[in-house]
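A single protein chain has been removed from this complex, and every other one stays in its place.
Chain IDs A and B follow the sequence of writing; residue 1 opens each chain.
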Amino acid sequence: MAVTLQQFSIMKVNAIVDITTEKIIVDGKTVISGPDLLRSAYLSLKMDYPKFYKMDQLSKLGLLSVEYLMKIKGVDEKYGDDEIAVLFNNRDASACSDIEHLRAISNGIPSPSVFVYTLPNIVLGEIAIRNKWFGEQLCTVTNSPNYALLYQQCSALMHKGSTKAIILLIVNSLENTFDACTVLIEKDGSVTGIPFTPKELERIIKKHARAKT
Amino acid sequence: MVIKSSIHVGAENIVCPLGENIDQTFEQALKGINSITEFPNKVVNGKPVLVSRFSDERKRNIKNLIIDSVQGSIGRCSYDPLKADKTLFILSTTKGNIDELENSVQDAMLGRLLNEVVNELGFSGNSFVVSNACISGLLSVITAHDLMQNGFYDHAVICGADMVSDFTLSGFGSLFAMDDKPCKPFDKARAGITLGEGAASLVLSKNADIFDRSFTYCGGASANDANHISGPSRTGEGLYRAIKKSLEEANIQADEIDQIAAHGTATMFNDDMESIAFDRIGCEKIPLHSYKGYFGHTLGAAGLMELALLFRSTKEEVILPCAGFSDPGTTKALNVVSKTVHKTTSTLLKTSSGFGGCNASAIFHYEG
Partner (left out) sequence: MQELKLKLKEKIVEQLNLEDIDPAQIKDDEPLFGEGLGLDSIDALELIVLLDNDYGLKITNPEDGKRIFHSVNSLAAYISEKSS
């Protein structure tokens, strides 16, 4: 894979949000912890967004991750409404809602509000609606994160059209467990900041995995 | 003048109830035949269910359909792209092997299906699943192009597949989204979708010589409506922006498009939304169709299946009509093709839209 040093330095990791079942960490600092974590986070962020309660767990995780990026890092003000691309990757797709839908079918009465969440890209829709973003999106599924591939996908997106920043979400949600690792990558040719590379992404995700335990 | 990237697209193939390969599928469509039938002994919301579904249960294995389609595509190449250096494989699917969820979450994992596929194909390069609702197929092509354009790959093999399942039938039933007659895209009397199943594949390459005849990718983009997760935008904002970006990348005006293969699911809202977007961008006079009246809405396979049929019909110098359409009935008027037209076209627009407010658009140029 021929990638120039210039390509490496053009993308920087400027924020990381980790969510585990116990706590939410922004740039290494725990911002909230405790029971009923996602609901508490929603209330503490003063989102005033009742749609939150209709979402499935996967969408709540994605939405909250991006909300922390917006509120704490003030990212939104820097970019136009189509300049932030959102990239999603996970292992279980929408399994959490799939299981619920299956349950409803076996009871003879499928629920439309459950069915609409049986696609992993819906979280991207929720993020776009909340933030009024009209940019590029991509939802992929792999058994485990492929750091080189994710880097390539981000790199390709960053060189496309109006994209100036990327939010990369890796979110897994099953009935009794969940976790989310969200990375903000910005176009930045300066010498400061952490360059976004496959190795750096691996480091971030492995650190996230340790935070889960 | 259209700007063409260095990425060529071809070797299209389809395996579906309408045809065992692209040749059969095209021939049937040209005769005005569709594969939509009544699902025996099935009732949803008190009405019969119409689908495009294999009648032979032995054909109803998603992994085998994928392998079959991909092998058909590779057979149309002058060398096997899966054995070349720097090749990417993408699987496009919304629910994969969803029936397996009754056994376990692991059995239904999309990554597991991908592994089974690449193992059987003997492919060890990079691969991933695109699962982005109904734009998955077209988005896979756009993503593959962009990765290749950035120097990461020289070839990409893409396959999309989805099956008609109780999971999706029940779900769309709860949304009252299915017509109890064969779907009628863009028609005044349209009343919902017809679900379909199958697989479709194609190959992207920096080397045009791998193909007998091919298309060049000229531009493509995705954009979200930022409006509602299942209802399309009333202004067609996402689709409008995606098409606009595609046109900009291809360096052409809207009126230089010769033919549009739209999404056209035949729901009231979707087709209205598309008419508004096409009107806004200035494509309202361009010959336009949806192919879902031939083989149904195949979800993760849709974009690829429809692109394959678009490519094949363009090679045959034919514009296929919009099956199921007879009377116009969208918010904005469109030039919906109602009869087969024998005409050469070269600049093609394909669009897809999907749940989650996602939209994708791509422009191709026929090279002969």
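To be clear about the criterion, a contact is a pair of C-beta atoms (placed from the backbone, for glycine too) under 8 Å apart; a residue touches a chain by one contact, two chains touch by 3 or more.
As the structure is a prediction and not an experimental result, all values here were calculated from the model.
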Shown chains that the omitted chain touches within the full complex: A, B
Hidden-chain contact residue, picked from the options A:21, A:113, A:144 or A:177: A:113
Of B:13, B:150 or B:174, the one touching the omitted chain in the full complex: B:174
Per the touch definition above, residue among B:47, B:112, B:181 or B:234 touching the missing chain: B:47
Hidden partner chain, residues of chain B it touches: 45-47, 174-176, 228, 230-231
Missing-chain contacts mapped onto chain A: 50, 53-54, 109-113, 116
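Basically, only the chains that are shown with their structure count from here on.
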Geometric centre distance via CA averages, chain B-chain A, whole Å: 27
In the complex, chain A residues that touch chain B: 1-3, 81-82, 91-93, 95, 98-99, 101-102, 104-105, 110-112, 115-116, 118-122, 124-126, 128-129, 131-144, 146, 148-149, 152-153, 155-157, 159-162, 174
Partner chain A, residues of chain B touching it in the complex: 94-95, 98, 101-102, 105, 108-112, 114-115, 126, 128-133, 139, 143, 146-147, 149-152, 166-167, 170-175, 221-230, 237-238, 241, 245, 248-249, 354-358
